[in-house]
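Attaching a single structure in structure tokens format; questions to follow.
Only one protein chain is missing from this complex, and each of the others stays in its spot.
Per-chain residue numbering starts at 1, and chain names A and B are given in the order in which the chains are listed.
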Amino acid sequence: MLITCPYCGPRDVIEFTYQGDGNRERPDPVSQNFEAWNAYVYDRLNPAGDHNEIWQHSGGCRAHLRVVRNTLTHEISSVAFVRGDHGSAARSKAEDKP
Amino acid sequence: MVERQSPLEPEYHVGSHGNFEHGVEILLTETRPGSIVQLAAWPGEEKKLIAAIRAVAGLALPDGAGGGLSDGAKSAFGFAPGKFTVADEAEGLAAAFARVVTPAIGTVTDLSHGRTAIRIAGPKAEWVLAKFFAIDFALPAFPVGAGRSTTHHDVFAQIQRTGTDQFDIYVFRSFARSFWKALCHASEEVGYEVQ
Partner (left out) sequence: MSPRRADTGGRIDRLKTIRFTFDGIAYTGHGGDTLASALLANGVTLLGRSFKYHRPRGLLSAGVEEPNALVTVLKGEVREPNIPATMVEIHDGLLAVSQNRFPSLAWDIHAVNQLGGKLLSAGFYYKTFMGPVVGPLKGTRFWMFCEHFIRRAAGLGSAGSAKDPARYERMNAFCDVLVVGSGPAGLMAAKAAADQGARVILADLEPHFGGSANWSGETIDGAWATDWVRRTVAQLAARDNVRLLPRTTVWGYYDNNTLAALERVSDHKEQPAKGEPRHRYWAIRAGSVVLATGAFERPLVFPGNDRPGVMLAHAAERYANEFGVLPGQRVVLFTNNDSAYRSALALKQAGAAIVAIVDVRPQPSAEMSALAGETEAELLSGHAVVATEGGKALSGLKVQRFDMVAGVLSGDARSVHADCLLMSGGWSPTIHLASQAGAKAEWSAARQAFLPPKPTQKWIGAGAFTGSFSTVEAIAEGRAAGLAAAGGTAAPAALPSVEAIPGDPDPAPVFEIRASGKSFVDFQHDVTAEDVRLAHREGFVSVEHLKRYTTLGMATDQGKSSNVPGLAIMAEALGKPIPDVGTTRFRPPFAPVSIGSLAAERFGDLKPERLTPMHDWHLANGATMYSAGLWYRPMIYGLSGETVEQAYVREAKATRESAGIVDVSTLGKIAVQGPDAATFLDRVYTNMFSTLAVGKARYGLMLREDGFAFDDGTTWRLGEQDFLMTTTTANAGRVMQHLEYFLDVVWPELKVHVTSVTDEWAGAAIGGPKARQILAACVTGTAVDNATLPFMGIVHGEIAGVPVMVCRLSFSGEMAFEVYSGAGHGTHVWEALIEAGKPFGLVTYGLEALGTMRIEKGHVTGAEIDGRTTARDLHLDWMLSKKKPFIGSAMMDREGLVASDRLDLVGLIALDNRPLNGGAHIVEEIDEANPRGSIGHITACCYSPALGKHIALALVKGGKARHGTRAHVSDPLRNRFGPVEIVSNHFYDPEGTRMHG
């Protein structure tokens, strides 16, 4: 499997670390809503189809990526920095290698 | 000044090795720069950091991911969004950048001891590196001056192409000897010389 890192270009999956379900939302740090914390820490979606995932390019630029991956076909339909736009320096590579 | 000890010392054997009877196709050296500095800009401040690199090191980096430049004595390249590695033959680069890269722009981290710079050159440089790293070393995909972050097993590496047939690899110092041994081993089939 290849993941096209928006900074580094297409790289082998071996360079990436799966960092979990990208649909989780961390409750407010002072929240006492235990259900929400429980859902954040333990509940994971397990769809048969497109899944919103977080991957870290741990063996490359180390950025965290929001990856939409089809769990049936491994097809990746989108990859973006979790942290948003990292500026022009980051963009051009992705344009080089669609 | 007390000279820095190279982590490669006991495994650094100057001369020709491997299958060199038909000619040496790889040159290996430890370049031992005096300074290796990591610069990191806050989002939106990249341009100012690139300007700082130009002011301090005299290198005008091209825009774009992994863009870089080397003038022989000094080298700089992007290795991650907003992050750059700068190396210089001379010491003192971190202090020089600390004066220019203000807290509003980003941070300066001195890695002069923490990273080991190994140069691989020669007509088979791409061939030997392809044994280690799953990235495309062909010139169109990896132009001169550009930098890449990648990994060989657990060994994290930043690689800058400093010539058509020449690459500078920055690895963690603690891994350097192990990586060097592997590099020598992989170069044996084409014949290599340690300079």
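To be clear about the criterion, contacts are C-beta pairs under 8 Å (C-beta built on N, C-alpha and C of every residue); 3 or more make two chains touch, one makes a residue touch a chain.
As the structure is a computational prediction, the values presented were derived from the model and not from experiment.
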- Missing chain touches which shown chains? A, B
- Task: Determine and list the chain A residues touching the chain excluded from the picture.
- Result: 1-2, 10, 12, 17, 19, 26-27, 29-32, 34, 37, 40-42, 54, 56, 58, 62-64, 73-74, 82-84
- Task: Over the whole complex, note the residues of chain B touching the chain we left out.
- Result: 1-2, 4-7, 9-10, 18-19, 38, 40, 42, 103, 106-107, 109-115, 130-131, 133-136, 138, 141, 152-155, 172-175, 177-179, 181-182, 185-191
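The working rule: only the chains that are shown with their structure count from here on.
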- Quick one: report the Å distance separating chain A from chain B, using the average Cα coordinate of each chain. 28
- Message: Help me check something: in the complex, which residues belonging to chain B touch chain A?
- Response: 43-44, 46-47, 50, 63-67, 78-83, 134-135, 148-151, 156
- Task: Give every residue of chain A touching chain B within the complex, in rising order.
- Result: 6-9, 11-12, 14-15, 58-63, 81, 83-94
